[in-house]
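Here the complex is missing one protein chain, while the rest keep their positions.
This part shows subunit A:
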């Protein structure tokens, strides 16, 4: 089979917020850029973000980036790298204002500035009181942002390859990244995208879990490609369970609901968060709220006939506020919970939502991996941004609204780094190895010829159930150990998936089989990393690492203040230090402390 080859200065995989922001940087610099995306750009999952994007604009309440940085480090349970966190928080105003200039329809304050609302874990004056830091377009911020970014790319004449699925990363013998192979979904043809620089902006992999707020497309394609090509995945044990997924359906209800005054209640109507987080209450950070909810349910105070959820109450808010600030939430509640939140509370339950870990990068968006004694050696030609990347700004737990900020800041920064590295002559078009497409072609040939295999649906279902049961909100040593062996056996089965549909044209059975390969890498990384981390930190909380005077909240900084690196080959782990030093000399590190809200 001959494989067509296309050549570019840069290829970007993914056209969600991070990919589009990076693309803008490259297109406006006049570089020959290809953006590959398996869905039309405005269908990317950024579209589903609701509550807002963080920036210390101070439009409603006094604010500054130092406070934002403190909140983010504390929210990360000190696992976030402080250089990257400083970079992100300092850049926030710039990238949000830029977006406004691109045309994003932010809500407005009475004096015409960008409207901001309070959000979980964001505070004034180092944890003292809630702050309005979330810049919002009603409860459709992600939709408004993604469309504004796409529109700006239309203006910039960005070249998109829509409904092309990237298959594998191409590396040479030195480990340099030379581009990707990709499948055109309409024709089934495979092409090589040969480039001086490759940026991954492929989003998360929330579909490893059975109950997830994530879209069907969130299959961790970038992570799978990176892992198969020998790049480690960082901190994959840390998954955010969003406190308020619609019970039963999993659809997201923004934290902005609580930002606007919503309250979580148990079966007796009690505002239980007052017991768990006396200061920030319902606006404590997400890991804390989700655990509190599950504790209420486990201790018999859940709602409904099976006492298996809690209620999110906004009936005390005026209908006008709900219609103006939370119109999308009202639609979702009516559609998926059968409840009009003006009249009755919404049944909710913690739901898998966001992957804090990912492809390791530095604050410039360059992918880094251990090489010759340097644990953070840049991989030549390879960049990543957004949810697929781990900069690491979210550490062990992400604050709400920091994901949209992450994709803007690091999408831009990855784009800038590519421009810089190209201009300085650090990047060139390196010769393709003769076997550049062989891995991809072999995967496709395997699927084509597989007989007596299992269905993608069945294997996928077992993967999702295994992850849900063994790596959930609370984690148990024995369940994690069992989980590791179970997920490895699911991974073996995934090697023999069989599809009945052999058509060349828009074969979604084939796409789903290829996506499962990617999900499996993420699932293995998650379970193995989680089993190994013998402490509780942020979103990773184990029964055998409880709160104690020696280890507050179960966190063990002496042994575990370090990033996990999981390597697919050999299914092995390494660790690297957390960067505790901020980027600037004159910025004080945020010192380790016990996390309370």
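Operating definition for what follows: contacts are C-beta pairs under 8 Å (C-beta built on N, C-alpha and C of every residue); 3 or more make two chains touch, one makes a residue touch a chain; residues count from 1.
In the analysis below, contacts and distances are computed from a predicted model.
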Which of "Succinate dehydrogenase iron-sulfur subunit", "Phenylacetate-CoA oxygenase subunit PaaC", "Simple sugar transport system ATP-binding protein" or "Sarcosine oxidase subunit beta" is the UniProt protein name of the chain not shown? "Succinate dehydrogenase iron-sulfur subunit"
Among A:175, A:248 or A:261, single out the residue that touches the unshown chain. A:248
In the whole complex, of A:371, A:504, A:572 or A:594, the residue touching the missing chain would be A:504
Contact with the hidden chain, among A:107, A:221 or A:313, goes to A:107
Name, in rising order, the residues on subunit A that touch the hidden chain in the full complex. 39-40, 42-45, 47-48, 57, 97, 100-103, 105-114, 137, 140, 143-144, 147-148, 151-152, 154-155, 186, 215-217, 248-249, 251-252, 328, 331-332, 335-336, 455-457, 499-501, 503-509, 512
